[in-house]
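The structure appears right after this line, and notes come after that.
A single protein chain has been omitted; all remaining protein chains appear in their positions.
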Amino acid sequence: MSEDRPRTAISKIAPGEIRVRGYDIVELMGRKSFAEVAYLVLKGQLPNEAEGKMMDAILTSSVDHGVTPPSSLAARTVMSGGNPLNAAVAGGILAIGDTHGGAIEQCARILQEYAPKMGDPSEIARQLLADLKAKKMRMPGFGHRLHKTDPRTVRLFGMADEFKFSGRHQTLAKAIESEFREQGKSLPINVDGAIGAVISDMGFDWRLGKGFFIISRTVGLIAQANEELIREKPMRNLGISDYIYDGSPPQKLEDL
Amino acid sequence: MSEDRPRTAISKIAPGEIRVRGYDIVELMGRKSFAEVAYLVLKGQLPNEAEGKMMDAILTSSVDHGVTPPSSLAARTVMSGGNPLNAAVAGGILAIGDTHGGAIEQCARILQEYAPKMGDPSEIARQLLADLKAKKMRMPGFGHRLHKTDPRTVRLFGMADEFKFSGRHQTLAKAIESEFREQGKSLPINVDGAIGAVISDMGFDWRLGKGFFIISRTVGLIAQANEELIREKPMRNLGISDYIYDGSPPQKLEDL
Amino acid sequence: MSEDRPRTAISKIAPGEIRVRGYDIVELMGRKSFAEVAYLVLKGQLPNEAEGKMMDAILTSSVDHGVTPPSSLAARTVMSGGNPLNAAVAGGILAIGDTHGGAIEQCARILQEYAPKMGDPSEIARQLLADLKAKKMRMPGFGHRLHKTDPRTVRLFGMADEFKFSGRHQTLAKAIESEFREQGKSLPINVDGAIGAVISDMGFDWRLGKGFFIISRTVGLIAQANEELIREKPMRNLGISDYIYDGSPPQKLEDL
Partner (left out) sequence: MSEDRPRTAISKIAPGEIRVRGYDIVELMGRKSFAEVAYLVLKGQLPNEAEGKMMDAILTSSVDHGVTPPSSLAARTVMSGGNPLNAAVAGGILAIGDTHGGAIEQCARILQEYAPKMGDPSEIARQLLADLKAKKMRMPGFGHRLHKTDPRTVRLFGMADEFKFSGRHQTLAKAIESEFREQGKSLPINVDGAIGAVISDMGFDWRLGKGFFIISRTVGLIAQANEELIREKPMRNLGISDYIYDGSPPQKLEDL
């Protein structure tokens, strides 16, 4: 019986025609950016201009973070064992877990639970932190092992202001940061937290949170795996974190 | 000794500063599209406007192809076993191999070997096909199990004409298609072949070929895995290829 | 400083010498079975004879379950995309998750929490089920979608009786089964639950639970992926669960 057949709302394929979320892929090509198309595929509808710009910025923000994150190391390691590019990228994506990229979805989950509550954002933030403390949990998406103030957060929120693209989730995230400061803790919103807040204001389900990081970082993982392939010997000692950077000197967009 | 340390030319990370290929990621955010940034990370330099537009179109072209490709099925299957999103996406990317997406790199490899040769494109095409025949190999990137004429190829090459972005590799690919026709074979360039030709004209190493498909399809895999999570029971019978489409009716960009 | 170096207690490698958990691998070869060596590597000490036999039986019990489990389908799908054997097996192992094989660790976790409690096993079982109900959780490792009574459970517990290898965790598991029966529910211990109880009586940390299933099923996944490679065309329609079995007719060990 047809009722037993599973259902899909993503794509409809016929000879000579490929439609995603209702749109002909050929019509999208050249008229919508890849970031806008990614938004369409994940959300089910096209973004407006501000949402499209924010999507481009989100995907750009996490595109690479050097050789040391677990995902880079895993991708290089799989490549070093003598494997095809897709296996190396899969290895890298496997390493993106609760403690690496996973803060986006956890931060979004918590923001989406508390943001709809009535009341003053700072009161909600206090309540939220008290609730987490009672469960012995930390608030994900705040603080960074390397960057004291995460410059990507500053830029994302700056763009959101510019495009007048803000909302309850960004407000709550900022209230949490303030509340930390009042408690004497320096735990500024990191890029994961900022993305978690912005995609929540875009209306994305928190369970897609890790997806934004995965799309973005896949680009870096391909570059890392390819660099391993073309510059290093197979089965080398990978237990080294201290690389020499010999790439391009600093460039400015203005220089173009 | 520093000579023994490995080298990287991709990113340079310092507290408060993340540079990819020399550019500050914060400066790129909001000023360059994600497709342009992906081009930068993979190529080492920013694309010009035509290259950026072509990159957006390439990444859009393969974003999803429904529930039946091995990558979609693998992603859904891993999710169905009760796993996090990154594991499902990794499972999907693992299924992108020599016979699924792999034609891009193989087509690009062959085009990059023959395109620099002197002489008339149709003569080079004949020689190329004769050489492959002698090795009992098929030319990858031509013909499609479903689409008689791949509409994505038509669009990509149409855009390349519009932007005056053509080159020896696209010319050779078209000459191969003509040569097939003269031999009485209907093997039009498919989207893999078209991407292989365009990225070769962009100057990308063929070994990155599968990477363009991976970046693009990762978006679809996230959507497929998430749909499995939110609409289906765990451990269901996945041995079904006949889904009911219940998504958006056809949309036109003009309708917006 | 040496204090900052990470520590490992698994293997010690020197030129001409490989020791796992203190034992020379060459000395183990030919004198200990692979199941005993697996026990040694995971537990840190060699099993006694009964434990070694139980380990062999556990690893045998889950070696394959046909083409339909998510892990088989994922392994075949990755192979069908044109990938090496290790990528196919990795795809299969990725699909082993909370709802496929994961009951071993969850069952072991709960048994290890309740078994040390004082009192009558049936009272503990009642308490345990009441606690789970209050948390709206199901007891993992009980019931099977296909087998009314799981024949592997019967055999495992029979062997444990024969070898006088029982303990508090097996006793508690049986008490839970009885308690279900008293509540009018037919939820016999399945093979996951039986393994969870036996490895708990062996003293294994529950977090290793999925590991026993992974070692065992890896054998089946290799066979499934290889059969896909040698019998099927690449990129075939994998959305079929209704295979024809054309293998060996039933065999009896006595026939040998």
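Going in written order, the chains are labelled A, B and C, and every chain counts its residues from 1.
Here is the rule we go by: contacts are C-beta pairs under 8 Å (C-beta built on N, C-alpha and C of every residue); 3 or more make two chains touch, one makes a residue touch a chain.
All figures in this text were calculated on a predicted structure; none of them were measured in a lab.
S.K.: Which of C:M118, C:A134 or C:L253 touches the chain that is not shown?
M.R.: C:L253
S.K.: Taking the entire complex into account, which one of A:M118, A:A134 or A:M235 touches the absent chain?
M.R.: A:M235
S.K.: Against the chain that's been left off, what residues of chain A make contact? List them.
M.R.: Spelled out for chain A, the touching residues are 67-68, 70-71, 73-74, 77-78, 80-83, 87-88, 90-91, 94-102, 145, 234-235, 237-242.
S.K.: Can you list, in ascending order, the chain B residues touching the missing chain?
M.R.: Here the touching residues of chain B are 83-84, 86-87, 90, 94.
S.K.: Across the whole complex, list the residues on chain C that are touched by the chain not included here.
M.R.: For chain C, the residues touching the absent chain are 2, 5-13, 15-35, 37-38, 41-42, 44, 46, 53, 55-57, 59-61, 63-68, 84-87, 89-91, 93-94, 96-97, 101, 105, 146-149, 151-152, 154-156, 159, 205, 207-208, 210-211, 214-216, 218-220, 222-224, 226-227, 229-232, 236, 240, 242-253, 256.
Throughout what follows, only the chains that are shown with their structure count from here on.
S.K.: Rounded to the nearest whole Å, what is the centre-to-centre distance of chain A and chain C, using the mean of the C-alpha atoms as each centre?
M.R.: Each chain reduced to its C-alpha mean, chain A and chain C end up 35 Å apart.
S.K.: For chain A and chain B, what's the span in angstrom between their mean Cα positions?
M.R.: So the centroids are 21 Å from each other.
S.K.: For chain C, write out the residues touching at least two other chains, lowest number first.
M.R.: 83, 87, 90, 94
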